[in-house]
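Reviewing the structure listed below.
For this view, one protein chain was removed and the others were kept in their places.
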Amino acid sequence: MSFLDSLMAGLALVGNVEAFLALGIGVAIGVVGGAIPGMSATMAVALTLPFTFTMTPITGILLLLGVYKGGIFGGSIPAILIKTPGTPASSATVLDGYPMAEKGEAGRALGMALWASCTADLISNLALILFAGWLASFALSFRPPEFFTLILFSLTIIAGVSGNSLLRGALSALLGLLLATVGLDLIYGTNRFTFGDPNLMGGLNFIAVLIGLFAIPEILSMVWNPGAHDGQARSLGKNWVTFADYRKSFKSIVRGSMIGVFLGSIPGIGAAPSAFLSYSEARRKSPDRDNFGKGEVEGVAAAEAGNNGVAGATLIPLLALGVPGDVITAIIVGAFMIHGLQPGPMMFVMNVDIIYGLFIGLIVSSVFLFLVGSVAIRGFRLVADIPRAVLFPAVLILCVYGVYAVNNNLFDVGVMFAMGWVGFMMARYDVPAAPFLIAFILGPLLEDNFRQAMLMSGGSPAILFSSPITWFFWALTGITVAAIIRAGLRAARGETLPGLPAKPVQTSED
Amino acid sequence: MTDKVLQMRLGITALLAAIILLVYGIPNWVSAPSNVPKIVLSPLFWPEVLAWLTGLAGLGLILFSWRDKGVATEDRDPAAPDSGARGRSGDTPRHAYLRLAAMAVLMIVMMWLMPRLGMVWTAMIGFLVTALLMQPRIPISTLVAAIAVPLVLYAFFAHVAGVAIPQGQFVRLP
């Protein structure tokens, strides 16, 4: 069958009202689900799954994909408005989105998040359609040694989000790495810092840590000092994102989308690291880098492009290899199987009409995301006008419900409270929270892949240098670390910044 | 307190934490099988590396705070409400500490109450106490929100999302 024939066959499958309706409804469910902290895109997809059983395969899968895409964008709404990322993927959006909301620019931040999301989504979908085969072959060359070097490189992001002190950033990251060791050891199954408590054996729940670290300290500092925000305008006003903003951030959006596509096509990384990597790259390259972390619209754009760029690309290993890259795509695999479809190379031969139908649906989904997102922003931005003394207690309650719902475990609520105090103390001592979070995500991956590589080689470190991909990432890591050290030394030689050798790209508070 | 002092405190804390981990924490709280063939494979390896690095970061912080000329950037105590921003009259650091302590007690009480009283009723109490800590008097709108928000969230999570929200032993909601 020629390309055109396949395309027509695909069009015939999705060219009906139900398919588009499913896609639109899916996006709407996703945006709302993603906007509720603790609900997250994963849960929204899992909840929608049973409804797809009775639909035709293509309609059902489009519905789920709509939820997935909507969910990833929806997470940015509470991240910007109440400093509580709706999904882990939107934690990088908090860094500049929330300061913007504090300045009364919530509308602009949300608008930019939407524009960046839709652009990244489109790029990601195009990448899926054009490069699926090529990128998929790449995905399977990532074995533990390659993963190890990739993650080692990703950890250098920490330097970019450390604020004005690299050492404090490192300290924060180390704390994250240490807390990530809690639980059962992967290789031997022995206890590490579990104190015999079954709740700790599974490790600390990631979303509980995430929400505890970002949202609770905000509530605590409001209790600590209720007057601090008096007289500060926080309404949305007429502030809306302009085309000039978009053009200014366009480079970062495209870069972020590419990072998302690359990381998304490798199973097991996920959207959060991609968003952070995109953010720190944007900060490094931007002329306005001094404003990053204080409410820079380009920062929001980069973070959102980074996480939405992943959404289309995770379908690359799924469709081309049958390998799910994260929990959400694992659920979508389930939907394929229920309809008797087996994702993998044979699907491109046996069910090519469904593949092309999905491609068409995906392209359309970017448009739906834009429409549904615009409506959602108009509704949700009213949140910014709620008085703080009502909003903050409500956020606290929302976090309690949301964190409980993630794993149906009250213990996680306790973890969230405890992490809230850690986050509060860190904020008081000027220790940045973002490195903690990145380390908490990447730490277990780094350790697991290191030890798996050691198992493969029988303990010989040579395996970590065994393939061109590993050399590439070693080189990248080396160059980045050298740049960080050089920048640090230059800062130390030059005018002494208060305290520490800060990178010149970073600013001091005053 | 200057940045220098803050840095020094952080460094000392990190150094102490690293020493405690290496001497007591890791040997006691991390168990490893006796027959691990390679040291790099041991469950102890990674936590030990992290503890050493934490110690190094702590040393670094102390050293830099020493070398630093101690440029007093802003005289501030991280353990006190920012003096300039305090809006309400008569709000002393003591009050701030008391409010924080109350918040900590509230969290502990909530953890204790949730399995017994149910999440919805506990959430209403939590909402009211938090609001009370943020403003001395509760307007009627806050009171309405304190009752409505937990109920709406319950309706959503229990009936739309199908989550088994803890109900407690006394009054069960449909």
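As written, the chains take the letters A and B, and residue 1 is the first residue of each chain.
Here, a contact is a pair of C-beta atoms (placed from the backbone, for glycine too) under 8 Å apart; a residue touches a chain by one contact, two chains touch by 3 or more.
Basically, contacts and distances are computed from a predicted model.
> Looking only at the UniProt record of the hidden chain, which name from "Cysteine desulfurase", "NADH-quinone oxidoreductase subunit A", "Aminomethyltransferase" or "Tripartite tricarboxylate transporter substrate binding protein" is the right one?
Checked against "Cysteine desulfurase", "NADH-quinone oxidoreductase subunit A", "Aminomethyltransferase" or "Tripartite tricarboxylate transporter substrate binding protein": the hidden chain maps to "Tripartite tricarboxylate transporter substrate binding protein".
> Touching the absent chain in the whole complex: find that residue among A:L455, A:I469 or A:I485.
A:L455
> Tell me which of A:P198, A:P287 or A:P468 is the one touching the absent chain.
Considering all chains, including the one not shown, the answer is A:P198.
> Would you mind spotting which of A:G133, A:G189 or A:G478 touches the chain that isn't drawn?
Considering all chains, including the one not shown, the answer is A:G189.
> What does the interface between subunit B and the hidden chain look like in terms of residue numbers?
Touching the chain left out of view, subunit B contributes residues 31-33, 162-164, 169-172.
> Across the whole complex, list the residues on subunit A that are touched by the chain not included here.
42-43, 46, 50, 140-144, 183-191, 196, 198-199, 201-203, 267-268, 321-324, 327, 330-331, 333-334, 337-338, 340, 342-347, 407-409, 448, 452, 455-456, 458
Note that in this section only the chains that are shown with their structure count from here on.
> How far is the middle of subunit A from the middle of subunit B, if each middle is the mean of its Cα atoms, in Å?
Measuring from centre to centre gives 23 Å for this pair.
> Touching subunit A in the complex: which residues of subunit B?
So the residues of subunit B in touch with subunit A come to 3-4, 6-7, 9-10, 14, 21, 25, 29-33, 36-38, 40-41, 43, 46-47, 50-51, 53-54, 57-58, 60-61, 64-65, 68-69, 71, 73-74, 78-79, 81-82, 85-88, 91, 96, 99-100, 102-104, 107, 110-111, 114-115, 119, 123, 126-128, 130-131, 133-135, 141-142, 145-146, 149-150, 153-154, 156-157, 161-166.
> In their shared complex, at which residues does subunit A touch subunit B?
Residues 36, 39, 43, 47, 167-168, 170-171, 174-175, 177-178, 181, 185, 187-188, 190-195, 219-220, 222-228, 230-231, 388-390, 392-394, 396-398, 400-401, 404-405, 408, 410, 413-414, 417, 420-421, 428-431, 447, 450-451, 454-455, 458-459, 496, 498-501, 508-510 of subunit A touch subunit B in their complex.
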